[in-house]
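What you see is the complex with one protein chain gone and the rest in place.
For chain A:
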Amino acid sequence: MTGVIEPGEYLEFVWAAYGLTVLGVGGLIAFILAERALASRHLKREEDEADK
């Protein structure tokens, strides 16, 4: 078991592909969580207003 730990030809392409995938998926997850936080705050504010 050596895989990508051992130096190999074109490994920089492999790391670039995985790095950009992490960036894309990570960015999307951050967007999804931020979207939820916004929706949650909006709903709480409106529910509080309705309770008044």
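Throughout what follows, contacts are C-beta pairs under 8 Å (C-beta built on N, C-alpha and C of every residue); 3 or more make two chains touch, one makes a residue touch a chain; residues count from 1.
Convention: contacts and distances are computed from a predicted model.
**Q** Would you mind picking the UniProt name of the chain not drawn here, from "Ferrous iron transport protein B", "ATP-binding cassette domain-containing protein", "Ion-translocating oxidoreductase complex subunit E" or "Heme exporter protein C"?
**A** Result for the unshown chain: "Heme exporter protein C".
**Q** Would you write out the residues of chain A that touch the absent chain, in ascending order?
**A** With respect to the unshown chain, the touching residues of chain A are 1-5, 8-11, 13-14, 16-18, 20-21, 24-25, 27-29, 31-32, 35-36, 38-40, 42-43, 45-47, 49-50.
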